[in-house]
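Working notes for the structure below.
Here the complex is missing a single protein chain, while all its other protein chains stay put.
Think of it as A and B in the order they're written, each chain with its own count starting at 1.
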Amino acid sequence: MTLRLKKILLLMTPLAIALSFATAPVQAADTDLSLSDQGIQTSADGGLLEALMFYACAGVTLACGFAICLSKNIVRMAVYLFGTLAAVALMYFLLLANFIGVIQLIVYAGGTLILLIFGVMLTSKSPWAKFEVKRSELIAAGIVCALFAGMLLFVVVNAEWPLETDAVVVGSSMTQFGTGLLTDYLVPFEAISVLLLVVMIGAAYMARQE
Amino acid sequence: MTQFSVPWKQSPPLEYRGPARGIVALARMVYTMATPIVSRFPGPILLGAIVGGTLLVWAHWMLFGWVETIAASDVNGAAQSVWGQTLTTAEIGAYLDSHSIVASGILKYLLWPLQLELLRDLVGLGAIFGLFNLIPVYAIWWERKVAGRIQSRMGPMRVGGWHGWAQSFADGVKLVGKEDLVPEQADAMLFRVAPYLAFVPSLLAFLCLPLGSYWVFRNVDVALIFIIAMVGVEVVGVIVAGWASNNKWSVYGAMREACQMVSYEIPMTTVLLIPIMTAGTLNMVQIGDMQTGGWFSWNAFHNPFTFIAFITYYIASLANCKRAPFDLPESESELVAGFHTEYSGFRWALFFFAEYAAMFVVSALAVTLFLGAWHTPIPATWAFEEDSIVKIFLNGVLFSSPFWFIFKCFIFIYIQLWIRWTLPRIRIDQVLYSCVQVMFPIACVALVGHAVWMVLLDGTVVSDIIRWILGLLTAAVTFGFLSVAAFGYRNGRQMVGYLAVKQLPGA
Partner (left out) sequence: MADTIAPTNPADASAPRQADVRTEEMLVNMGPQHPSTHGVLRVVLRTDGEMVLESVPHIGYLHRCAEKIGENVAPYQYVPYTDRMDYLAGMNNNQAFALAVEKLTGLEVPERAQYIRVMFAELNRIASHLVAIGTYGLDMGAFTPFLYCFREREMLLDLFESACGARLTYSYITVGGVTDDLPDNFVDVCSEFLDYFEPKVDDYNNLLSYNHIFVKRTGGVGVISAEDAIRFGLTGPVLRGSGVKFDLRKAKPYEIYDRFNFDVPVGLPGGTGEIPRGVVVGDCWSRYYVRVKEMIESVKIIRQCLRDIPAADEKEGVCHKKCKTVKLPDDEVYLEIENPRGQLGFYVKGDGSAIPARVKARGPSFCNLCVLEYAGKNCLLADIPAIIGSMDVVMGEVDR
């Protein structure tokens, strides 16, 4: 990765932000204020402030995403990843999906990311490892990414985006969430539980002393 | 002043210029003026600060509430927003005139900005930031005093006169004035960023932390997990700090922190499910308001499993905010200073702010979830009707108030200090052993036991009897501790050198 390419990509970041400014949908502004009395946070009317926040979060996400690709230092990458995850969590908060946002923080930022850094520090050749990319790897990754980006673009262009939805939140989202998990979505929930159990048994098996 | 010739380059001595000069002069003036007064009347000043702070928040609340009523009455309850539909000064003036309030000419201009939610939030954020800064400052001072008394010495006594009350401020000024050092071989960017990664999450945790039923900045439905997430995310800063320092001891500290935090979050969150199950919500305000019925309605005494959960949570929370005996990430006898070995000055202070704020947050969780939140042991059903300011005040003193909440939190912070200055540190393998093989099984058993209890025994006579027994036992133990402490305080005033001064010749 040459310095020139790095500069071009860094220049593209504000461009991408500007692009997302131009194309992002405008949020519907009719949330129910009485919900705030029940302890359910509603957004500030979806006005300019929210739009600004959305673009800021999107910008941080994109910038950190590019930075992950451009950085050669593994721990720095992890920190940029933290930025991406946190900004996405903030976006969830803006969309009134508090629970998902918090879970994003607690599971990815607080758990997985730490394990990631921990693993890097524990197993790499030295804690100060550099991440070198070969040219062939770069080309292969570029092709895959281009295909993926094309697919996403295709979906974005062709899909219909219904701007008007029903009431955003009714009642406590947590109660609905819990009830949903144990009624309509019981089978996937149990399947994930079994998967985690298997993972735990496997980990215990690997960690046990001979 | 003597000038020494040294082989390295010397920078000229720091001079305060511009606004900094004024701030320094002002601080010096305030200090010299405050010191004699504080030394003379420490008690009244403390009380005055508590009452004054309370009144200030009340005034804020009432003022904004009043403007809200204006808005509601005049514009048919239309939503207020930053750039949405707002009242004009003329409309406010009309409202004031119709209610025959004097001085409306100026008042309408003063009231106009108060309808903006952004301004309200800014005021609230200011209050939270102030609280967030004051708690570590006084927790650090208090820790030094408590440590001093435990170790038969006095602790800080000089700065500010009365028991060194300004010691932490003086330390803060010193730390801010220090050179901002970044080691040459360190990853400078991460080294600079890391303290903020630790500091900001613990500040954010205060956003959702209710100090009372209405004393909360954002009453979020997932407040509990949000706070846990913030306490957890704080670790990222610590790990990055340890790594970026380019110091092997720091890396050890960071690795220990990662290891310890990830493992202790599991039993901690598992036992937190128990009060959540009891309350049926993740909303901290609702959980707190469910425990209005006095001492015996507090969640910790609900059944034996909640009591076990409370103790398990407290131990896990010690590990989570890296307090002794789990202070391995910064164990000074093994790792020099652990992850903050290379830090100095302001960035070092940020870590300490984060740590002491985290201590307060985990204590606040313990209080809110298990020990009646902002309620006193007296049942709130006995409270007065709030028809006069005196009765509101009495209700605050006797039944529920943020003051009580902070008081309870500081009891738990005190226990953290007490443990720290009493117990040796445990080893990393013992930390992990106690997590995986002791705490986690206990947490699981408590969780299942509590679920079974809720299905089978909740609301029966057995449940009530157990609750009373547990409550009385805890009360007896607390009383015993307090009497021992009082006895020790009366009889144990034995300072270092005290006997020597009294008895020995030549001294």
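One rule holds in what follows: a residue touches a chain if its C-beta (ideal position, glycine included) is under 8 Å from a C-beta of that chain, and two chains touch if they have at least 3 such contacts.
This one's a predicted model, so the numbers in the text were calculated from it and none came from an experiment.
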Selected residue (touches chain absent from view) among B:192, B:218 or B:425: B:425
Selected residue (touches chain absent from view) among B:124, B:156, B:325 or B:396: B:325
Contact residue for the chain not shown (choose from B:152, B:185 or B:388): B:152
Residues belonging to subunit B that touch the chain removed from view: 147, 150-153, 248-249, 252, 255-256, 324-325, 327-328, 331-334, 336, 421-430, 496-497, 499-500, 503-507
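The criterion applied here is as follows: only the chains that are shown with their structure count from here on.
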Length of the line joining the C-alpha centres of subunit A and subunit B, rounded to whole Å: 30
In the complex, subunit A residues that touch subunit B: 33, 36, 38-41, 44-45, 47-49, 73, 75-76, 79, 82, 86, 98-99, 102-103, 105-106, 109-111, 113-115, 117-118, 121-122, 127-128, 172-175
Subunit A partner contacts - residues on subunit B that touch it in the complex: 79, 81-84, 117-118, 187, 189-190, 193, 197, 218-222, 225-226, 228-230, 232-233, 235-236, 239-240, 243-244, 246, 251, 254-255, 258-259, 261-262, 265, 280-283, 285-286
